[in-house]
Structure formats: C-alpha cells, structure tokens
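Input: a single structure, listed below in structure tokens.
In this view, the complex is presented without one of its protein chains, the others remaining in place.
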Amino acid sequence: MGNTLGNIFKITSFGESHGAGVGVVIDGCPAGIDLDVNYIQSELDRRKPGQSRITTQRKEADGFEFFSGVFEGKSTGAPITILIKNQDQKSKDYDHIKDIYRPSHADFTYQEKYGIRDYRGGGRSSARITAGWVAAGAIAKLVLRQLGINCQAYVSQVGDLKLEKSHQDLDLSKTDDNDVRCPDDRMAKQMFELIDSVRKDRDTIGGVVTGIISNVPAGLGEPLFDKLNAALGHAMLSINAVKGFEFGSGFEGVKMRGSEHNDIIENKAGKIQTKTNHSGGIQGGITNGEDIYFNVAFKPVATIMQDQDSVDKEGNDATAKGKGRHDPCVVPRAVPIVEALSALVMADFCLLAQTNKLRG
Amino acid sequence: MGNTLGNIFKITSFGESHGAGVGVVIDGCPAGIDLDVNYIQSELDRRKPGQSRITTQRKEADGFEFFSGVFEGKSTGAPITILIKNQDQKSKDYDHIKDIYRPSHADFTYQEKYGIRDYRGGGRSSARITAGWVAAGAIAKLVLRQLGINCQAYVSQVGDLKLEKSHQDLDLSKTDDNDVRCPDDRMAKQMFELIDSVRKDRDTIGGVVTGIISNVPAGLGEPLFDKLNAALGHAMLSINAVKGFEFGSGFEGVKMRGSEHNDIIENKAGKIQTKTNHSGGIQGGITNGEDIYFNVAFKPVATIMQDQDSVDKEGNDATAKGKGRHDPCVVPRAVPIVEALSALVMADFCLLAQTNKLRG
Amino acid sequence: MGNTLGNIFKITSFGESHGAGVGVVIDGCPAGIDLDVNYIQSELDRRKPGQSRITTQRKEADGFEFFSGVFEGKSTGAPITILIKNQDQKSKDYDHIKDIYRPSHADFTYQEKYGIRDYRGGGRSSARITAGWVAAGAIAKLVLRQLGINCQAYVSQVGDLKLEKSHQDLDLSKTDDNDVRCPDDRMAKQMFELIDSVRKDRDTIGGVVTGIISNVPAGLGEPLFDKLNAALGHAMLSINAVKGFEFGSGFEGVKMRGSEHNDIIENKAGKIQTKTNHSGGIQGGITNGEDIYFNVAFKPVATIMQDQDSVDKEGNDATAKGKGRHDPCVVPRAVPIVEALSALVMADFCLLAQTNKLRG
Partner (left out) sequence: MGNTLGNIFKITSFGESHGAGVGVVIDGCPAGIDLDVNYIQSELDRRKPGQSRITTQRKEADGFEFFSGVFEGKSTGAPITILIKNQDQKSKDYDHIKDIYRPSHADFTYQEKYGIRDYRGGGRSSARITAGWVAAGAIAKLVLRQLGINCQAYVSQVGDLKLEKSHQDLDLSKTDDNDVRCPDDRMAKQMFELIDSVRKDRDTIGGVVTGIISNVPAGLGEPLFDKLNAALGHAMLSINAVKGFEFGSGFEGVKMRGSEHNDIIENKAGKIQTKTNHSGGIQGGITNGEDIYFNVAFKPVATIMQDQDSVDKEGNDATAKGKGRHDPCVVPRAVPIVEALSALVMADFCLLAQTNKLRG
C-alpha cells in the first residue's frame, strides 16, 4: 500500500536508495504527448545530488531510461515506466546503522511495521526515491504546458530567514540563478551563508518552499474529500521531512476577520476575478481561476554529522554515528520536488475535470 | 467524485444544507461493534448548531437514524447508513443569493464546475455536511476504543489569542467545560469575549484546532503516498474553511537545527521511546508510538453580517447581503469534526495495518 | 469493502431485505441530467416482486425517494442518494432459519466471515438489494440516452429451453410483452409453462439473460485490467445467483478456428465495420463500434418449498424448512438488473474515456 498517487494521471513509485535504482510507472498519461527527453533530464538535474557545496556530495548523474510506454517519442496511452539506476551507492557506509536506530529517521518505524528493513541509506524511506517523482512530474508539466498551466516553486524561508515578499513581487524566472533557489538575490545570499555555516557546524536546518500554480482554469477540484487543496496537501505531506502545508492565507489567516479576509469578486474586463486572493485560488475545494499558492514546511534533515544517543534493535543503549553524505538543508533540492508533485496533482485534476460534464 | 474517504474503513458522504438532510454510508466497519446510539448522538450534539450565543442560531436537533447495517445493536459488516434529516432549513433566506456570488464562498466555483448549483444555504458546500462525518467518526471512535486509541481536539487559537501551552500541560478532559472548547479556563474566557465582540461587529474571525491522538501503537501508516501524516492532512484539509495543517514541530520546526529537532531514542523500562517528540509521533509516515499532535488552521467564516460588493451570474455588479444564520467563529464547533476525521483516519489505518503481515 | 462499483460514475449500495430499506448513493453523475422520476419508477416496477404468478408474492411497491443530489429535477454533480423503504417484510417468516444454514444460501459464509449475520430474509445477501442498483441503472440509462447508447436484455434460456436466435433476429421492443421477458412469443409461452410447472413442484429452475448494448462508439474500455468485457463480467458476476458470463462467441467460440472466428474488417460507406461480430463488439478490451452482446447464467434459486437436510450453527443436524416467498425462476426479474448493471458500467466507461485525450 501507499506507493500510488493520483486518480487518472497516476504514478506508482518504486526503488530504494542502495538497490538497483529508483523509478516510477505513470498510468493514465494521455496519448500523443511529446516526451521531451532533454526537458525531463533537466528537471532531474535540478534535484540531483552534488549540485553545490550546500547539497549532499553523493555523485549521481540521475540519468533515466524509458522502459515502456513510449513510441516514436510520444506517449501511447500505455503505462510509462522510468528507471533511474543507482551508481554511487556506498552501502558499506551504512553497516554502522544496520542494527541501530537513527534519531528522527524511519529506521525504528519501518522495523516495527514490517519486521525487516533495508537499512542501506534509508532504503525505501530515502529521499532518493523522489527522483522518480521528479521525472514523472516533468511529464505532468509537459501535459500541463498544453493547457497553459504553470507550476513553479522557490525557497521562501531557511531557518529564521524568511522572505516576506509575495510571489507577485518576485521574478520567479530567477529562482534557479542561485544555489539556494530563492528568487530574491539578497535573501538568497544570506540563506546560502546560513546553510553553509550550519554545514560547517556539522548540523542541519529547516526551511520553507513556496509553490505557485498560475494560469489555472476555474472549476478544477472535486468536493468534498478530493478538494484540490486536500490533494495538494496530501502530495506535499508525502515528501520526506515535510511537517506542514498551508495555502492562501494559511496559518496567518486565522488572525484575520472575515471582512478583511473575504476576496471581493469583481468583473474585470469580462472576466470574473477577485480583488484580493486570500483564498489562494481555491474556494470550496475548487479553483476560481486565481493563482494557487501554498507553503510547505521542511524540518531540518535528520542526518547530522554528530554522534547521537540512541538504542539498537535489542533495545540496548547505542550511539548513532554522524556519517554518510547528506544535505545540510533540504529546501534547495526540494524545489523541483514540490513543483513535480504539484504538476502531478494538477494533471490528474485536469483530467478528472474532463469527466464533470457529459461530452456527447 | 470526491465524496468518499478511506481505504478499508471508508465513508461516503451525501446531502445538502437545505435538502432532505445529510448522511453517510460507512463501508468496512468491522462486524460486531456495539453501536452505542447515545454516544453517537452525544458526539452529534457537540457539533450541532445553536449551542451558545457564539454559534449559529439555526435550530437543528441533529437526531440521526440508522437506515442500514445494524442488527440487534451491532455492526454486521454490511454498510452502515446514517441519515440526519434537516428540520430548520429556511431556504427562503437564500433567495437573495440565487444569482449572486458570495465572496469567499464556493458559489462561483461550483457554478463554474457544474454549470448548476443548489444555492440554498450553500447546498453541498455547506459545513452542515460535516454532521454525517461526526456520526461516522463516533463509530470510528467506538472501534478505536477497543484498541485503546484516543482522538481528542481542542481550540488552541482564536484570532491573535494563542494558547502557548503544550497539550501535555493541559487537562483535555476540561475541553468541553466551556463554549469555546479550550481546556485552559483563562484563555477560554478571553477567546469567548473576542468571538462575542466580533459577533457584535457583525464580523467573523479565524482560529486553530489542535488534535491529539494518544496511546497509538507503533507501525501505523503506509509509505510513501499514504503516510499517516498525509492522510491526516488530507482529511483535515477537507474540512470547510481549513487553510493549513501541520504536525509535530510544524512550521516552527523549520527554524530549528537538526541537533535540537532530532528526537533522541531511549529505552524506558523496556519500551523504546523518544525523549522529545518534535516528530509528532510519526517518522517516515509511520507511527512510532508517541502521541500524534497536529494543528488545523481555520480562516474566518466567509458569511458576515455586512453587505459586500460582488457580481451576479451575468457578471453585473451586485451586492451580497449580510443575511442568514452563521457562526462568528467556527473553531468551537470544529473540535468534534477534527476529532471525527482523525478517528476515521486512524480506524482506517489500524485496519490497513492488519494487512502488513500475513496471518496464517 | 465491496459495496462500491465504478470508477467515475460510481455507486455505493446499502440496505437489507428486512431492515428499514435498501438504497444507493451515486457519485460522479454528471451535472445537469434530467432525473425523470417516472422513468426511474418504471424501471423499478420491472424488477419489483409480485408481478405475476411466476414471481415471488412478496408485495413491495418499491417506491423510491431522492434523499440528496437533486435540485429542481436535475443532477447537480453532488452524490445522489436513493432510498427504497421496505414495506412488506415479514421477518417472523425467518425465525426458523435464525440458527440453521439454508443450503446454497450465504447463511454459512456470512456467519463464517463476520461472526454475526442479519438472518432475516437473507439480510444483506438478499436479491432485494438489487432494487437500488436498478434505480441507479435507470439514472445511468438517462445519461447514456444523451449519448445514444442503448442497454437492453432479455431472457434467452430457461432450463433446457434455449432461444437459438441471435439478438439481431429478434424484436427487442417485445421483451416486456410477456411475463417471462423473452421477446420470442412462442418460446416465451413454453418458458412460462416450464417455470409454472416447476413452481407447482415447489422447486426452482435456472436460466440465461442475454444483454445487448447497441449504438456504442469505438474506443471505450481501459486495457489491461479494466477491459470493458472484464468490467461487464465483474458487474454481472456480482448479481445474486449468477454462475457465468460470456461475451461475443463465448464458450461456443472455443470450438471455432481462427479463420472462421476472425471478424473481417471492411469499410461500409465510410464507416469501418466488421462483417461478422464474434468479438461481441470488444477487441483488446476496447469497443470497436459493433453491438456488444453477452450471456449471463443464473442458477436455480436456492430457496425451494421443500425441506432440506442441513446443520445448525452448532453443527447439529437440522432441517431447513421450505418457507418464505420466492421466485421459482429468477431470470424474468433479472432482465432489468442486467440492463441496470450494463448501463452503470457503460456510463462509467464513457466518462472514463473522456480522460483518454487531453482537451485543451
């Protein structure tokens, strides 16, 4: 259970950090989509390790291959399988945790649930799995491109450093111009320095990624339990290390009064729009045509380069050693993951919405 | 689409605010559960309107009837249908919004999606629908009672008034002692006064409900896309007016360093536990046996007793009148809803976990 | 589990033979469908008991009410709930089977599965449940009417009496002209006499219902595991007393050679068609535009008016008495059920097919 996401445009994820590789099956991709190999690889490159000194030093090209579902460069309606082989796995690095539970990792919980676990690099609970999601998300983006829908994300907070600007006051085309993936240069520099200093401390720090979905048609989302916001939240809360999701006014909105929070509706040159957008583009679970925006909270990465007290499988006191190759802060590499999952959700809901009315 | 929640313990919701009533079908409830009618009604009473002067004055007894699935007071494994008939609907009150979109309601989005809508009291998008969820949640609680699992919730914030205490420093048995459902008396009084003053201003205000799930066995939750936190978030984001969900350290956790955030594991008298619980009882999507705790952000109710600018169906300027009977702040009545949904998710995941290992 | 059928146009069934009633929730019905109450009732009337002396003498008007999902006579996109209350339940009639397992009924298996059962009239395993399916199927037919698709069925065999004519050589408008629902008058009379003589013997007999779906567009059906034929078979095998399903050439087709069985493709006045139709309108799980036809085998009804040896719950020898009101042959009343389920499957797959291509 639990390895499939989506209703119509549906992905099934598989793979482990230190097995043969990771991958994904995409079922329900409409036929006839040009599967631009370079574009998909470029999205994977945004997530891959070793991009800068503030990301993990594991070396993975994250090259992918199509195993099925593609014919003459196009989707055929058949399931698309993508394989991303592991190359730089150093499983020996993990012998020390074979029997020791690392604090705030999933070692103990997997062991409790299954009675067995692939301990090498976190096995199935590793963030390496998200490579497959990013590849699938790239295909979802190619689908959405045909509808004009755009899924973007950027780093809006690292530790205490919070970008107070709204996404509308930012130039999101600059997001990838720096290693942090914050489109505000000045803030990006501060964030970089903070992450780098944390790294030198052999420690880690959390952050926030903001997602933006623009040029969205009204009418997407399925009440009541498949509200678009619930689906987006579900997807984001599936990402490793995520502790929270908010959209529109979010947690800050609870402080407001209805008279300020309500988005007044107006007719702007023939299009019904809202003056403000505290709703975050979604009302009653359904899009109203305004931008969707949301925040995703990431805790500090659990692997730190410090020894920590813990216990082993038998319950004896033990030390979890600070070893391995890891990110001091996950948010720069989480940006393409947030984009990928939002694209997967949007592609799914665009297809679902095609069933709302009968087409004779 | 969208009216079903759950995998094994599964509810299908139906009904409208001003139709015959609301209800729910529960499929997958284990056989042989005593369906205590008084208990279910007492849960409905916690959600029903007209409880105090800070809730809507609509009068609904919210009495329920079993239409199916019960035999000699017990569940039989057949789907349990619960009907809650509407009694005090005043549909005439809604003639004024037949053709006018209320700001920050789902009027416009439903119209865009379906090309038709039951405008009376918000129709399907009304929070009245949650009565069925609460009834189903009461049955889920009866299931969980047999496993010793406890789902509780309380109001932890109204507007700027935020209860800074941890749930461990509160006596949750006092939650229902006041109309706000905040277990801290002093704070409850302040919150009550704030809500009442907002009500007198013919306005509304937001708030936060905190959920606590205690006495949880380790090993619940299905990686990767059915992480328990993702399922809880999904359910909570399905509640009307919810704008955010966080669990464990949540959005505050992003400011922390890994060395402080990590929950050190220790063996306490033969049970593997953690010293702190920033993880919120869930690691890698799976419970570790610690308390689950989470926050749910509710925006201010969209219906205010003030006139607002808007447009009608033809796109002409129009005024949305401040009429009807509504809550100045939704969180006191949201407490049983949050509990109900958390119980539904937990019952479902307890049953799902029964499939993780083969039982010969 | 098990009370929901469909992917997009989805029904959830509930109710018992001798409880408050039976019913269904339809989720995913497109908005704006005229829900013709008279038509739905006329379909229920075709299934209801007491139609003639060869059907059960239980008296049920099978009147229905909409509990949700309808506004001003139209579907709104919200779940449609239909309730059909029981009126003529004589639960006392079933005291004799409270602890005794009737041969070839589901008494023993429900008891084994759930450890509890509503024994009155078969409880959840009663064919009375299909009333809700027929009501839902009537709505599916109203959807399909807009697409021009037609779902019909008729009795093609009772005991040894087998109608050898193809559906193309029959006038299906005559199906309801007789109590057997066989469109061939001569055969209908023989079948009636056979059923009536079996009834007088206090016995029962089996039969076959043939289903025909005509005016079907090409391209419906989802390979590999949601082939249209698999979905139809699944639905038909869900009907009480069904022991087999075949489509197109079916079991007879195994005797043929490829050179006779293959349906030669030709261009008839601009439309690609096949000369023969051994495929039954489905190739590779997907419709090719020819008529879909299939047979559904019904065993003789298990309740006979004769005493039978059996055991009680404790495993002691016991006699299952021949009591109650039942059909000597189920196929005349099964015709509207087969039609209803085929309509439900077709409506679902028409909506699903709307997701096969991206609509910009």
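The first chain written gets the first letter, and so on, giving A, B and C; residue counts start at 1 in each chain.
One rule holds for everything that comes next: contacts are C-beta pairs under 8 Å (C-beta built on N, C-alpha and C of every residue); 3 or more make two chains touch, one makes a residue touch a chain.
Quick caveat, the model's predicted, so the values are computed rather than measured.
Novice: Which candidate, C:54, C:286 or C:350, sits in contact with the chain we can't see?
Specialist: Considering the complete complex, C:286 is the one touching the chain left out.
Novice: Tell me which of A:25, A:54 or A:337 is the one touching the absent chain.
Specialist: Candidates A:25, A:54 or A:337; residue touching the omitted chain: A:25.
Novice: Mind listing the chain A residues that contact the chain we can't see here?
Specialist: Interface with the chain not displayed, on the chain A side: 1-4, 8, 10, 12-16, 19-23, 25, 27-28, 31-32, 65-71, 74, 76-81, 83, 110, 113-118, 123-124.
Novice: When the complex is taken as a whole, what residues of chain C touch the one chain not shown?
Specialist: 1-5, 7, 13, 101, 103-106, 108-110, 112-115, 124-125, 129, 157-160, 198, 201, 203-208, 218-227, 229-231, 233-235, 237-238, 240, 242-251, 253-259, 261-267, 270, 272, 274, 278-280, 282-289, 295, 297-304, 306, 308-311, 315-317, 352-353, 355-357
Novice: What residue numbers in chain B mark contact with the hidden partner chain?
Specialist: Listed in rising order, the touching residues are 8, 28, 30-33, 77, 143, 146-147, 350-352, 354-360.
What we mean here is this: only the chains that are shown with their structure count from here on.
Novice: Mind checking chain A against chain B and telling me if their interface is mostly the same residue numbers on each side, over half, or mostly different?
Specialist: Same, since over half the interface numbering is common to both chains.
Novice: When the centre of a chain is set as the mean of its C-alpha atoms, what distance in Å lies between chain A and chain C?
Specialist: Taking the mean C-alpha position of each chain, the two centres sit 46 Å apart.
Novice: Residues touching two or more other chains, restricted to chain A: which are they?
Specialist: 352, 355-357
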